[in-house]
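Here is the structure we will look at.
Heads up, one of the protein chains got dropped from this complex, but the rest are sitting where they should.
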Amino acid sequence: MNAIKDSVHDWIPLDSVATDLLDTAAFQRLRHIKQLSTVRLVYPSASHTRFEHSLGVYHLARTALDSLGIDDDRAKAVRAAALLHDVGHGPYGHQTETVIKRHTGRDHDELGDLLYETELAGVLDAHDIDPDRVAALVRGERPLGQLVAGELDVDRMDYLVRDAHHTGVPYGTIDHGRLVRDLRLRDDQLVLAEGNVQTAESLLLARTLMDGTVYRHHVSRIAGAMLERACERLLDGDTDIETFARMADHDLLVALRKNVPDLGGRIERRDLYKRAVWAGLDTVPDALTDLSRADERQAAREIADRAGVDREHVIVDVPSRPKLKESRTRVVVGGVVQRLEQASDLVSALRATRRSQWRLGVYAPAADQSAVHTAAREVFGLP
Amino acid sequence: MNAIKDSVHDWIPLDSVATDLLDTAAFQRLRHIKQLSTVRLVYPSASHTRFEHSLGVYHLARTALDSLGIDDDRAKAVRAAALLHDVGHGPYGHQTETVIKRHTGRDHDELGDLLYETELAGVLDAHDIDPDRVAALVRGERPLGQLVAGELDVDRMDYLVRDAHHTGVPYGTIDHGRLVRDLRLRDDQLVLAEGNVQTAESLLLARTLMDGTVYRHHVSRIAGAMLERACERLLDGDTDIETFARMADHDLLVALRKNVPDLGGRIERRDLYKRAVWAGLDTVPDALTDLSRADERQAAREIADRAGVDREHVIVDVPSRPKLKESRTRVVVGGVVQRLEQASDLVSALRATRRSQWRLGVYAPAADQSAVHTAAREVFGLP
Amino acid sequence: MNAIKDSVHDWIPLDSVATDLLDTAAFQRLRHIKQLSTVRLVYPSASHTRFEHSLGVYHLARTALDSLGIDDDRAKAVRAAALLHDVGHGPYGHQTETVIKRHTGRDHDELGDLLYETELAGVLDAHDIDPDRVAALVRGERPLGQLVAGELDVDRMDYLVRDAHHTGVPYGTIDHGRLVRDLRLRDDQLVLAEGNVQTAESLLLARTLMDGTVYRHHVSRIAGAMLERACERLLDGDTDIETFARMADHDLLVALRKNVPDLGGRIERRDLYKRAVWAGLDTVPDALTDLSRADERQAAREIADRAGVDREHVIVDVPSRPKLKESRTRVVVGGVVQRLEQASDLVSALRATRRSQWRLGVYAPAADQSAVHTAAREVFGLP
Partner (left out) sequence: MNAIKDSVHDWIPLDSVATDLLDTAAFQRLRHIKQLSTVRLVYPSASHTRFEHSLGVYHLARTALDSLGIDDDRAKAVRAAALLHDVGHGPYGHQTETVIKRHTGRDHDELGDLLYETELAGVLDAHDIDPDRVAALVRGERPLGQLVAGELDVDRMDYLVRDAHHTGVPYGTIDHGRLVRDLRLRDDQLVLAEGNVQTAESLLLARTLMDGTVYRHHVSRIAGAMLERACERLLDGDTDIETFARMADHDLLVALRKNVPDLGGRIERRDLYKRAVWAGLDTVPDALTDLSRADERQAAREIADRAGVDREHVIVDVPSRPKLKESRTRVVVGGVVQRLEQASDLVSALRATRRSQWRLGVYAPAADQSAVHTAAREVFGLP
């Protein structure tokens, strides 16, 4: 059995399916897609990629499947799904999800066509694994799909510890060993065994603290919003959406610098827009929290016109309302399966914390910051 | 300047005061007092001592004082206080605090007499440091005493990361570098600079998760209660309280095995009592949460008599009601100093979590567990 | 399956044999024997014990046996041997080996009688494991005994990484994952698979660097020599050697302070003798490198008399000549099994390094240091 050295999980042994999947161009492409896209403009060590993350998810899935006692025939498809769960990502991962969804209607976890358009389906077939089953597992379907995409998936366990290791921010360092060991299948539902309310809480807390400190750091959000805007402009030009969706980070960076030189150059040089508005949920009219991307663009144009600045100098960034998917985690308490939100006092507080972390942002070059600030407050009716 | 290698903070440089204090018998004694007393019966790697913890607290104090720009004349007394903050501990640290307090009226952070009874006052004098000032700082008095004992003290920062390192439980791994860097003195109050609500929350969360998983693990609590009971019996014999208070762990272990062989031997062999009752706050009558140690003993005797077992086979363990001292942490929000409980949605939830972690315990040897269970429920009126 | 959290290997799953062995007094005693005895007087964080080290060795043995594909019937005896390999140690581990050997003729790895005198043999029998077989494996006999005690044993792999973790000295941090994965059995010999000359070298290097920096640090050697001398004096009194051999660290510390108060108190307070002589192999007459303990004592008396100081104020400490057991490690090179010393240019250099690290020491209280220095050079004929 082959093995690959990983800085987080040490040696990761590979079964023959994984060995063959690794050798495909579709999987190797993940070497060129950073796990945390624009976060490394804040935390420079965070240059890890979806390639090693995918290996980590594969590794934790294998360990969990062993611990659950799943026979190898079922397990091998789940392991393959764990390894492949991110191959559908566009360049810069989550940062281009909305753009791709808008142009193709496709989410990054819809692998159906992709498996058949690349060598991946062939490799799976050669190992007697049904590609459609793998695609379903990646969407979180079937009982064991919960291990790949669900409240207790190993994806989350890997990225929290890996992002902590690479950013240097310790909050993500959960006890993944315990989480994986204490998974159980009860009536086809993935649950945590008795005595783990706090283990489940620790997962939520880790996620919440990493959100505030890392994932939603304002510098990363500004760069991300600039990137998304640049991508839209790229796609307004000659670039085809399917070509775009299969780019890797380096392709996109070069394409942007060439075709959208103002924003592309700024991103490359970390010469970022500033916050003209940074407003919490309490001060923002309710209607604003449901803006579509088209609404955002429209608002940005209005603000720019009112401020008398170039329309490309205003970016409006309205995150979706905070969700707390992990609050649905199932834990066994006194022999009974409960949702974590029933079993834990912390969940509602964490909901409030997530709400308090939410910010509407309007960004502009430093020179325009003041004018855009005033205009944006008027357009949005902010206090 | 000397330096000592530490597994948590790497090299710790020592000033001349620290070098001299280290060479006293009173400080060397801390090598023989474990940081986590009975916790290592659950987490076997947790055999670290108050010696290296004290060095760690000294190190963080020095870093914080430098960052605050305190002149060396004031700073050297604070550094000495940080180094000496734990020399007043009895054997097994917090585990014998109540016993010592009951017999002497003295808390472990009252160093006044101790400094003068040992070489410590002489060493401090020789470096032009007033021992009384050091004693006051250890009690948390004076503005800079907050650094040694207060909501934002470096004691807490060191023990959380150190206990995480040694137990292997990651929850304590806070960002102490940021905490220390972002301390400020505002109107003689120690506060966290702007932008650190979440940093302050992380301290509370770390403490709460470590409490549930490590500090209040039931095995450690059982062993701790057995130890305390054994100490009382030791003190009922010939052992003088002042001799007792100056023992180190090994002295106590040997004294207990010799003078209280049943409990002493059990602790040494980790042959512990079991939980006959383990009841949360919701099921326990209010009056029970305020029991004095004398009340506990009286209840234990009643239970034993009713169960028809040896009176020494029942231990009642009622922790004090959970406090959340860290909720008073001062943070700057929008330029104004606030208490964390005002600034954070999490604090009240963590209070609830602490409440839900609270347990009344009644412990007995396995053979008596069932009889004691029944008797204790009757005596305490539990459902 | 139970599991124990370890700060080095994270969760260590325990089979039923291990679970039962853990509950014996003979194994629990290891909680009270520090892994590195007097080293913690130099590296204060190094307070870990043979208890967690034994768990670590058990864990690596299990992993290695799985990787070698050994069937469970053979494997369970080896795992038990790995867990028990250190139960024969006296207090302060290696530091009392010579004393015990001199009085009983017994090495610490001779478990035969001990297993039967304690509950251990009974537990092994109950799991259908022959205690004599376990004793043989601990002595390194039988092919799989090499895994417990041999050039490639997992004992070494655990202690190097564990001692590095606890001292903070990084040199011991080997790639134990690779070593364990690449073990092979060839003609009943334990070897490292092709491509691992450097892996084997790294083990030697780690050991050599840890030797110089940690294991043979002069402060630890002085304290160790004082301890051994104190033990001899203790045994000259009423203390029986078998009682002595079953003591734990705390028993010994208390017994020494009571019965050999000068040395016992000094060790406890870290008030150590100083180096009056510290001479390398090049300057020491050959005859001196083979001194028995009786010779050392005789020389110490001569030196004391000539210096006109108390005979108990001189300790002579002559380590045995450096060996390099690891140089016999078997590695596969080009399909052929070789000894590492054949395959590696480094081995002979490391032999020279070990020679250059060797020191003859003569220790005395600071006040006598100068007189002892002069006398010792005359007695030993040093330049």
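Going by the order they are written in, the chains are A, B and C; count residues from 1 in each one.
Everything that follows uses one rule, which is that a contact is a pair of C-beta atoms (placed from the backbone, for glycine too) under 8 Å apart; a residue touches a chain by one contact, two chains touch by 3 or more.
None of these values were measured; they are calculated from a predicted model.
**Q** Can you tell me which of A:40, A:85 or A:275 touches the chain that was removed from the display?
**A** Touches the omitted chain: A:40.
**Q** Check each of A:117, A:240, A:268 or A:290 against the chain that is not shown and name the one that touches it.
**A** A:268
**Q** In the whole complex, not just what's shown, which of A:49, A:146, A:202 or A:327 touches the removed chain?
**A** A:49
**Q** Looking at C:188, C:238, C:286 or C:345, which residue reaches the missing chain?
**A** C:345
**Q** Which subunit B residues touch the hidden chain?
**A** Counting only subunit B, the missing chain is touched by 3, 10-11, 177-178, 181.
**Q** List the residues of subunit A that touch the chain left out of this view.
**A** Where subunit A meets the chain not shown: residues 4-8, 10, 23, 25, 28, 31-32, 34, 40, 43-49, 51-52, 55, 165-169, 248-251, 253-254, 268-271.
**Q** Hey, which subunit C residues sit against the chain that's not shown?
**A** 169-171, 173-175, 198, 201-202, 205, 209, 212-213, 344-346, 348-350, 352-353, 356
The definition used in the following text is that only the chains that are shown with their structure count from here on.
**Q** Can you pull out the chain pair that has more C-beta pairs in contact than any other?
**A** The largest set of C-beta contacts joins the chains B-C.
**Q** From subunit C, which chain is the farthest off, judged by mean CA positions?
**A** In terms of C-alpha centroids, the chain at the greatest distance from subunit C is A.
**Q** Mind having a look at which chain is the central one, using mean CA positions?
**A** So the chain sitting closest to the middle is B.
**Q** Taking the mean of the CA coordinates per chain, how far is subunit B from subunit C in Å?
**A** 34
**Q** As a quick test, compute the distance in whole Å between the mean CA positions of subunit A and subunit B.
**A** So the centre of subunit A lies 40 Å away from the centre of subunit B.
**Q** Subunit A to subunit C: how many Å between their CA centres?
**A** 49
**Q** Which positions in subunit B are in touch with at least two other chains?
**A** If we look for residues of subunit B contacting two or more partner chains, we find 169.
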